[in-house]
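Have a look at this one.
Shown here: the complex without one of its protein chains, the others still in place.
Take a look at subunit A:
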Amino acid sequence: MSPTSAPSKDQDGGAALPSQNRRGRAAGRRPFVRFLVRRIVTALLLALGITLVTFILTNLVPGDPAAANLGQRAIGDPAIVAQWRADHGLDKPLPQQYLIHLSGVLHGDFGQSQQSHRPVADDLAEFVPATLELAGAAILISLVLGVAFGVVAALRRDRLSDHILRVTSLFGISVPTFWLALVAFYVFFYRLQITPGSGRIDPGMTAPPHVTGLYTIDAALSGQWDVFASAAAHLITPALVLALYTIGLLTRFTRSAVLEVLGQDYVRAARAKGLPARVILFRYVLRSALVPVITVAGLAFGSLLSGTVLVEAIFAWPGIGQYAYKSATSLDLPAVMGVGLVVGVVYLVINLIVDVLYGVIDPRVRIS
């Protein structure tokens, strides 16, 4: 794992950071590439590991997929059960099933879902964008609000606004997401009637032409502004609910990181030099303070994805959360494995991005 609080080690004073920055960039062009390649190779190996783990875990689950998917009557007919098993490749030995699964995955074929009877890849292509839109909006909101609140709280330390933000962030961290989702739905949709109901767009509307699968972007691209408004309106409450936890988390981390950096000598020196407050904040303070914040944001994205299962259920959001839940309860193994792989890969990608961002923000990381 990469260092999380780089600024605290930085004892050389104000001038150290820019000079070290230059030195690091000159010496580290090749190492950075090597670092990136190493990370990507590790990620690929991990992805392979994920396929094995998801495969083994899903097949270890007690319960018979045939029993879960066939009706009361059909299960009594051996011919139907045999037909069903053969259709879904369950009549072959496990290692062979894994190899078939793996070679399929490499060709972009995740097998056929037992519940939707469509290729899992098609299902994922349909549900992943919905979740990405929701989780993406949530992480965007959390980064903007979380960092902003954290900075404000740090700059106005021990004043009223600081106290309010700290209490609010504590609330955000401690409130269970599903409860908040229900309450938000009740208050904003039912009581105040300012937000629309379940789903991604109004039931009377047709989805915008498929480009990215994100309704807001697709609608904007095709210039259907009424669909865009409906999609954005449907997105805002679930995204805020989902974001609240991360906002709270980021506020607290940013606040403490900013406070720590504010006390550093180089910041004092910069202030003494008479640099404008904005330059000090964005160039000197935020850059150092963001390192731990990015670590937390990366991890938080993971919890966001698991939070979507509940939020999607309450807002009837057709994403992978609902798909995963439904697949798990009907023992739809190919679908469960597909979801497991996608979530695993999303984690890997986020971690990769976080690692690379370290390199961008903190040059010392590239060398290690």
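One rule holds for everything that comes next: a contact is a pair of C-beta atoms (placed from the backbone, for glycine too) under 8 Å apart; a residue touches a chain by one contact, two chains touch by 3 or more; residues count from 1.
We take it that contacts and distances are computed from a predicted model.
Enquirer: Given the choices "NADH-quinone oxidoreductase subunit H", "Heterodisulfide reductase subunit A", "ABC transporter substrate-binding protein" or "Sulfate transport system permease protein CysT", state the protein name listed in UniProt for the chain not shown.
Expert: Looking only at the record, the undisplayed chain corresponds to "ABC transporter substrate-binding protein".
Enquirer: Just to verify: which one of A:A67, A:L94, A:A125 or A:V211 makes contact with the chain not shown?
Expert: The missing chain is touched by A:A67.
Enquirer: Over the whole complex, note the residues of subunit A touching the chain we left out.
Expert: The list for subunit A reads 62-64, 67-77, 79-80, 83-84, 115-118, 126-127, 141, 144-145, 148-149, 151-152, 155-156, 161, 182, 185-186, 188-190, 193-199, 202-205, 226, 229-230, 232-236, 240, 271, 276-278, 281, 313-316, 318, 322-323, 326, 329-331.
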